[in-house]
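Missing here is one protein chain; the remaining ones are kept as they sit in the complex.
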Amino acid sequence: MTQLLAKPRRKDPLQKTRAPLLPPGARSRTALGLTAAAAEGRFALQVCADCAAVIYPPRDACPRCLSPRLPFRDVPDGGVLLVETTIGASTDPYFRERLPWRIGTVRLDAGPSMVTHLHADLREGNRVRMTLQLDKSGQAVAMALPHQPTANMADDPQWRELTCDPKFRRVLVTDGRGAVGQAIAKALSDAEASIVFVGIADPWKPFPGEAALRQIARVEIVPLDLTDTVSVEDLAGEIGGRVDILVNTAEHVRPGGILARNGLVVAREEIELRYFGLMRLAQTFGAALRARGADGINSAVAFVNLLSVYALVNWSAYGAFSATEAACLSAAQSLRAELRPGGIKVVNVFAGPLDTDWYQTVPPPKVTPAALAAATVDALRRGLEDVYVGDVAEDIRARLAVNPKALERELGS
Amino acid sequence: MDLLSFAAAIAAGGIKVIDLTHTLAPDFPTIVLPPELGQCAPFRMEEISRYDERGPAWYWNNISMGEHTGTHFDAPIHWVSGKDLPDNSVDTIPAANFIAPACVIDVAARSAADADFVLTVADVEAWEAAHGRIPKRSWVLLRTDWSKRQGRDYANMANDGQHSPGPGAEVCRWLVEERDVHGFGTETIGTDAGQAAHFNPPYPAHYYMHGKGRYGLQCLANLDRLPATGAVIFAAPLKIRKGSGSPLRVLALVPRS
Partner (left out) sequence: MASSRMPYDGVVVAAPVTIPYRRYSINSAHWWIGRAVRGVLDRTGLRAGDIDGLSVSSFTMGPDTAIGLTQHFGLSPRWLDHIPLGGASGVVALRHAARAVQCGDADFVVCVAGDTNQVDSFRTMLSTFSRFAQDAVYPYGSGGPNASFAMIMRNYMTRYGPTREDFGKIAVAQRANALSFPHALMKKPLTLDAYMAARPIADPIHLFDCVMPCAGAEAFLVCREDAARDLGLPAARLLATIERHNAYADDAIQERGGWAVDIGELYAMAGITPDAVDFLETYDDYPVICMMQMEDLGFCAKGEGAAFVRGHTLTNDGSFPHNTSGGQLSVGQAGCAGGYLGLVEAVRQLTGAALGAAVPNARIGLVSGFGMITYDRGLASGAALLAG
């Protein structure tokens, strides 16, 4: 039975902060197929294209027919826990300070046996649901969960180490002026975040939803203008050491391609808010996040970017906007590598057109702010890294996987 | 006259120098237009170095802003009605025009009572009855004490636009055609009233002043420290090629008595 997670106490200011360590992160290239699946929350293993054998551990020749064609495919995630052990001694510094640590061997319904991390509620003989999770090294590891949800399931310490659960954590939502930021603030409060800092720029300008935003439990409004270096530095100086999850909700959506626009003023605003805003957040909050990756129950865990799916492929109707989002995506990838030493996950949430003002003329399906917020919180709870929200985002992803050039033409017509 | 005596009087305090300028800072409100239109950039600073590895012995910044950010000067080329006039941009305005006397009209109490207070010809005539006729080529500065407001109260934006005091259409035309004023200055964001989009013509201060080659000053401060008459304004914008205006330091010289 998983014990309910205890609310973390105030940190002792005289004690050294536990420095982040990472579990072993070396993987063969083929094994990175698991990492791709874990990033998106899929359970995928190699399935031989010639004899259909399901194979684990990842390898380069089928053990049944020696075929080299071993693509990763989604497979059934059920299995049985055959044996377990509790490790009491480890040579690896990361695990050494997290002992005792339970692992087991699961026989998958799909066929192979997997050595796996174990949820505390599992016993030998139990049916399990397997997932692939990104550990603090950013690499995929198998985790066996109870087949049916159990009480306080998310509070299992080994599971919490593999996810970015907002429960008891302090979150900064960078822009609460818009519907998306407000929906995310509410969703995080509902997810039991202990504080939801919400950044507001230009306090001298009123904005819709302000009264309701101030009513949300445990929301604290803070001044934050992502276009102003001093504003970001000042806020980071004040609360940087108390932010465990940062969600960048600032948006700047305007239609128009790069030729269609007259002048660069709007493009400069886009880049200033979205790209430089991201860079400012990284430079001012990044170091503290990275240093606090192992800092107790409310350790720093995630830097979340809300991106347009058109960061992956340009839609010329919103061409300049797409280009700015692409710049943000590339910057986020750099940030992902730079934050990894702290075990901090950079989460990219991709959505197609939103159901907000600046997508007004776009036909449905569109993603509502509430749906985007729910998907973001879900991604944090499950420890995902690459998240596609809504039908258009899923459609774009599917098309990119098959023929990116065709998609370029389709979006550019 | 003896300019050295003038300089000595300033140094000795016989002539007071009053700074009518707000500090240029990122949090100072700017004019906000409908989102489909181009926006004036707010003031921003990016530190280049601060006695550190980026520059060991020095501190300096790159700055960016719009021509109409903070306390700023409007040149006639800024408005469509002045676009074809000679010497209408900040780099071509004759330098002597950057020094001029000012008449300060105090409507602070009435503005406190009504954020949408509109200055009329009658208001100005009443002021002239007390202080004399407005001299030719004087600045007319509207003291509303708006500069003492902060943040949201200063911008005073509601869901039907901005609410701040300013001149009506008729008085703008009258000041230019009947009094040959040098320009119009305000403490608010913009020389026009907050609701001036609905006036006829819209934005009459811009329309009439710039249409006749006169100037604008806005986001002024400390007008309450100026006499109704007798102050001389030094207001020289940056010499920007084909510039429509610029943030600047506005100084008022006032005799000590």
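The first chain written gets the first letter, and so on, giving A and B; residue counts start at 1 in each chain.
Heads up, the rule we're going with is that a residue touches a chain if its C-beta (ideal position, glycine included) is under 8 Å from a C-beta of that chain, and two chains touch if they have at least 3 such contacts.
Keep in mind it's a predicted model, so treat the numbers as computed, not measured.
> May I ask you to name the displayed chains that the omitted chain touches in the full complex?
Missing chain, whole complex, touching shown chains: A.
> Which one touches the absent chain: A:82, A:151 or A:217?
From the options A:82, A:151 or A:217, the contact with the absent chain belongs to A:82.
> Among the options A:24, A:71 or A:412, which residue touches the chain absent from this view?
A:24
> Of the listed residues A:2, A:113, A:316 or A:356, which contacts the missing chain in the full complex?
A:113
> Which listed residue, A:70, A:110, A:128 or A:141, touches the chain dropped from view?
The single option touching the absent chain is A:141.
> Kindly note down the residues of subunit A that lie in touch with the hidden chain.
Counting only subunit A, the missing chain is touched by 23-28, 31, 56-59, 63, 82-92, 94-96, 101-105, 107, 113-117, 124, 135, 137, 139, 141-142.
Please note the rule applied: only the chains that are shown with their structure count from here on.
> Of all residues in subunit B, which touch subunit A in the complex?
26-27, 29, 32, 38-39, 41-42, 44-47, 151-152, 154-155, 157-159
> Could you please specify the touching residues of subunit A with respect to subunit B in the complex?
Residues in contact with subunit B: 202-206, 225, 227-231, 263, 265-266, 268-269.
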